[in-house]
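With one protein chain held back, the other chains of the complex are shown just where they sit.
In this document, chain identifiers A and B correspond to the written order of the chains, with residue numbering beginning at 1 in each.
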Amino acid sequence: MLARGFTDPVHDSQGVFRAVMDALARPGTIQGLATGLEPPSPLTAELAAIALALADADAPLWLDEPLRQHPAVAEFLRFHTGARLTGTPSEAAFALVSDPAACPEFGTFAQGTPAYPDRSTTLVLAVSDLSCGEGWRLDGPGIRGGARLAAAPVPADMVERLGRNHAGFPQGVDLILAAAGRLAALPRSTRVTGG
Amino acid sequence: MSAAQPDTGYNFAYLDEGTKRMIRRAILKAIAIPGYQVPFASREMPMPYGWGTGGVQVTAAILGKDDVLKVIDQGSDDTTNAVSIRAFFARTADVAVTTRTREATVIQTRHRIPEAPLHEGQVLVYQVPIPEPLRYLEPRETETRQLHALAEYGLMHVKLYEDIARHGHIATTYAYPVEVAGRYVMDPSPTPKFDNPKMDDCPALQLFGAGREKRIYAVPPHTRVKSLDFEDHPFRVQTFDRPCALCGAEGVYLDEVLLDDAGGRMFVCSDTDHCEERRADGHVGTGGVAETVAHA
């Protein structure tokens, strides 16, 4: 049987959006995220919640290899979002990454153009550890003074990747890091250096 | 303050969920690219273009049932358009509304930034008529888009410098252009330049909605917002040579109220909530007594 979606689609979607908005507006902070979802594995409840809140027929989804291998995941997302699932990362509005250590190069996703930098992918990474006050050093818009953030697992060359991504500003991708019950974000405007 | 019961027949906060998602996606990109104008498929709203449809759509997209909403126009909660928009959300979203700046979680504004410092939990939503700061210098969207892509803002500096040549100082008094996070030049909406410094390193998230022009842009909290200027002509805000006649506040933006046809006038806080709170705290101005300023 298909796993159910939000109990209260209007207010649940709004709650997820506000958590993502606050996380992007204040990189380095961790926002709570209660979803009430039990999507088919390996899709996490947080990835599912972000997809249900923000994806639809106008915002295609890209799934990483482990998610693609489970037809129940695609079925769940198609039914609840109506979004097209694309195999081409550069077409995706949102990329759901269940195995962040194996995440493809950020440059393979939509970067936007100099005239339309907003036409870029938002990567949603399912991490198991997420904490602030330690780890990478963050500065940029939304950050008072400086902030620190740690997340795992991530690609081995995460800091270099984020550095290249930031160097391309205003083009680039934006990252949402989602762990159980909480999330943080690293927009392209954030400068990240090793911890 | 209690809100009216919501009308049945419309979704929470009026917009359908598909429209909200579209606007929310635009807001997220706007935050990630501070000062850049994200195109969005602005909907036809039940109020006219130019009367805050952009701000209303942004507010409707972010508003949750636990939010406390404040709406101001010209700094005042009681101007007719502010009353009308506040009533719209009280009716369609059943959210709590307030006139108190510090109690609000979402503040929608037209033409002012509140005097009381904003705090971390707040979102300030601006109604924007013309989002493109270069529009009056270059009317074509295809051109201005390229200028932003190339960060080519020479035109703007030339314009401001022409003011200096003609008048001895920069003659832009409102909608004074700013540079956001060292990259995009942005129109702060037609707020008086008096309010520009409040945008810099502001603890609140600032979102801008232009409905007719179909653009959303943002300034994240604690972001550098610099008013454009020149070394020999640094940016300066308006100053008033007298305090508010009602509450005695200094260093605030004042409205000039005409009292008669003989030059009688008084100056009072434009931010009505700020003024009321000060008076409630016992601050008194010149007693509300009209002072007459002689004509030059």
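The definition used in the following text is that a contact is a pair of C-beta atoms (placed from the backbone, for glycine too) under 8 Å apart; a residue touches a chain by one contact, two chains touch by 3 or more.
The criterion applied here is as follows: contacts and distances are computed from a predicted model.
Enquirer: According to UniProt, what is the chain that's been left out of this complex called? Choose from "Multicomponent Na+:H+ antiporter subunit C", "Carbon-phosphorus lyase complex subunit PhnI", "Nitrate ABC transporter ATP-binding protein" or "NADH-quinone oxidoreductase subunit H".
Expert: Options "Multicomponent Na+:H+ antiporter subunit C", "Carbon-phosphorus lyase complex subunit PhnI", "Nitrate ABC transporter ATP-binding protein" or "NADH-quinone oxidoreductase subunit H" considered; the missing chain's recorded name is "Carbon-phosphorus lyase complex subunit PhnI".
Enquirer: Quick check: which displayed chains does the absent chain contact?
Expert: Checking the complete complex, the chain left out touches B.
Enquirer: Which one, B:D94, B:D200 or B:D255, makes contact with the chain that was left out?
Expert: Final answer for the missing-chain contact: B:D255.
Enquirer: Out of B:H148, B:K198 or B:K214, which residue would touch the omitted chain in the full complex?
Expert: Answer from the full complex: B:K214 touches the omitted chain.
Enquirer: Given the full complex, what residues of chain B touch the hidden partner chain?
Expert: Interface residues of chain B facing the absent chain: 10, 16, 19, 39-46, 48-51, 53, 73-76, 78-84, 87, 110-112, 129, 139-142, 164-165, 167-168, 171, 173-175, 190-194, 212, 214, 238, 240, 245-246, 253-257, 259, 266, 268, 270, 272, 288-290, 296.
By definition in this document, only the chains that are shown with their structure count from here on.
Enquirer: Would you kindly tell me how far, in whole Å, the mean C-alpha position of chain B lies from that of chain A?
Expert: So the centroids are 31 Å from each other.
Enquirer: Taking the complex as given, what residues does chain B use to touch chain A?
Expert: 11-12, 17-18, 20-22, 24-34, 36, 38-39, 61-65, 145-146, 148-150, 180-181, 183-184, 201, 203, 205, 218-224
Enquirer: In the complex formed with chain B, which residues of chain A make contact?
Expert: Listed in rising order, the residues are 9-11, 13-15, 17-18, 20-22, 24-26, 53-56, 58-59, 93, 113-118, 120, 122, 140-144, 169-170, 174, 187-189.
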